[in-house]
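Up next, subunit A:
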Amino acid sequence: MNSQPSAPATPPPLLRVQELAKTYIRRGSFTQPGARVQAVKGVSFSIEAGSTLGLAGSSGCGKSTVARCIGRIERPDEGKILFDGHNLAALSFRELRPFRPAIQMVFQDAATAMNPSFSAADIIAEPLLIQGIGTAEERAGRVRQAMQEAGLPAEWSGRAAHDFSGGQRQRLTLARALVLKPKLLVLDEPLTGLDVSTRAQIANLLLAVQAAHGIAYLFISHDLFLLGHLADRIAVMSEGQLVEEGPTSQIMARPQHAETRKLLAASGRQLAPAGAGR
Partner candidate 1 sequence: MKSYVARRLARAVLLLFAVSVLCFLLTRLAPGSFFDEIRLNPQISPQTIAALQARYGLDEPLPLRYGRWARSVARGDFGFSIAYNTPVAQLMWAPAKHTLLLGGVAMLLCWLISIPLAVWSAAYERSWFDRGVSALTSLFISIPEIVLALALLAFAMRSHALPVGGMTSVGFDELTAWGKAVDIARHMLAPVVILVLVGTPVIVRHLRASVAEVLHAPFVEAARGCGIGGARLLFRHVLPAAANPAISLFGLSLAALLSGSLLVEVVTGWPGLGPLILDATLARDLDVVVAAAMLGAAMMIVGNFAADLLLLAADPRIRTGSPDAG
Partner candidate 2 sequence: MLRTARLCLLVQLLAIFCLAAPSPDPLQPKEEVQVCKDAGQYGGRLVVGLRAEPKTLNPVTAEDAVSREVIGGLMADLVHINRSTQQSEPALAKSWKVSADGLTYTLKLRRGIRFSDGQPFDADDVIFSWAVYTDEKIASPQRDLLILDGKPIQVTKLDPYTVRFTLTRPYAAAERLFDSLAILPRHILDKPYRNGQFLQQWSLNTPASQIVGLGPFRLKQYLPGQRVVLERNPYYWKADAPKRRLPYLDELVFVFAGNEDARLMQFEAGETDVVNRLSAQNYSLLARQSGGLQLDDLGPSTEYNFLLFNLNELNSSHVPEIERKQAWFRDLGFRQAVSAAIDRESIVRLAYGGRGTPLWGNVSPGNKLWVDASLPHPQRSVDSARQLLKSAGFSWNATGNLLDPGGQPVEFSIIVASSNSQRMEMATIIQDDLSKLGMQVNVVPLEFRALLQRVFQNYNYEATILGLGGGDADPNAEMNVWVSNGSTHLWHQGEAHPATAWEAELDRLMNRQMLTLNYKRRKRLYDQVQQIIAANLPMVFLATPDVLVAAKPGVGNFHPAVLEPTTLWNVDQLYLRRGAEMARSR
């Protein structure tokens, strides 16, 4: 809400989210109607091309719903998602297809985010197939390239997803996301559940990829400390609303909202990812 368009001199942001709202209907029974749960209530922010916005909040605050709305796994009830001047919120599943390559998602649990019966190459190539990109050979080349970028040996392409370790799986989902050469990557808690050294490796990888391709990140995490190392700006959510937004240094140094302070205190107790920083 406190995020206003920047001065006219600067180029328009890559993504602008305006007054996003989403309500779920919890499954009822024959006698009780389903209860309405408002997960996101009027959230607005924007992301500049090539920059990282960290979206912080404790679990259940609605940050994942925001991610899913932007990735258009969910359709928002209200609000706009302006991407390159198009309102994605208003498009149908079919109309969205041309925009899919530009926005890709990486999920927290890489193991469940991939089809268990597919090989690594199939997983990475599937988005290309959907988009009808390239010949089989070209696709194979892009798969190899994406794997390389994600730090996976190309000769592992025949392996099944479950043969990879936790960190490797996350690299695999990253490769899947990168293969379409997206402009925006929505990362929903991508480091949670990994051990400390792996977290550092993946975090470094993300930074390297961003540096190489100029991809913008919407990085969602409950770990404010981690975001402090990774994000250019940080937005804090609580109970479906944005409570604070600003440059990272400002948020980290002078948190205004109680929620921010709470998150900061909680993540401060955790070990900082070694070597992750700018």
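Keep in mind how these were chosen: all candidates are chains of the complex that A comes from, given by their letters.
Methods note: contacts are C-beta pairs under 8 Å (C-beta built on N, C-alpha and C of every residue); 3 or more make two chains touch, one makes a residue touch a chain; residues count from 1.
As the structure is a computational prediction, the values presented were derived from the model and not from experiment.
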Which option touches subunit A in the complex, given 1 or 2? Just the number is fine. 1
Under the definition above, what is the set of subunit A residues touching candidate 1 in their complex? 68, 71-73, 93-94, 96-97, 100, 104-105, 107, 109, 111-117, 119, 126-127, 130-131, 160, 162-166, 168-169, 173, 176, 180
